[in-house]
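Here the complex is missing a single protein chain, while all its other protein chains stay put.
Let's turn to subunit A:
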Amino acid sequence: MWARAACLGLRASAAAQRRGFTSAGADPQGSGRVTAELIEHLERLALVDFGSQEAVARLEKAIAFADRLRAVDTDGVEPMESVLEDRCLYLRSDNVVEGNCVEELLQNSHRVVEEYFVAPPGNISWSKLDEKGPSHTAE
């Protein structure tokens, strides 16, 4: 059983290599180690907080789990776009049917100035996020 899995593993990674499958920064050998650099990059991009080593470990497990997809030989198979790909894309007529609900929308906003949503200036600078420190764990 192990031999077969190993065979599949080898073939899959070769196929993955050929398809040019890229996972930015992750170890292509498949050991699933995620570097600190990648964590920082992800935190900046997605504004999530990998507060602890536990969270990073969970991420690595998730990647390893998804990597098992590579065990499938997909040579000559057209990639799927989405599960909807053979549905018909509905085309709506160009009529105005919604809008005009500013009061309702503004209820969602923490701060409001004269019917404008209020947001912090520009984007939150990265340094401010750092100040929060690794105190809270990602639940």
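As a convention for this text, contacts are C-beta pairs under 8 Å (C-beta built on N, C-alpha and C of every residue); 3 or more make two chains touch, one makes a residue touch a chain; residues count from 1.
In the analysis below, contacts and distances are computed from a predicted model.
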item: Absent chain [UniProt protein name; select from "Glutamyl-tRNA(Gln) amidotransferase subunit B, mitochondrial", "Pyruvate dehydrogenase E1 component subunit beta", "Origin recognition complex subunit 1" or "1-aminocyclopropane-1-carboxylate synthase 7"]; value: "Glutamyl-tRNA(Gln) amidotransferase subunit B, mitochondrial"
item: Missing-partner contacts on subunit A, residue numbers; value: 24, 41, 45, 47, 81-102, 105-106, 108, 111, 113-123
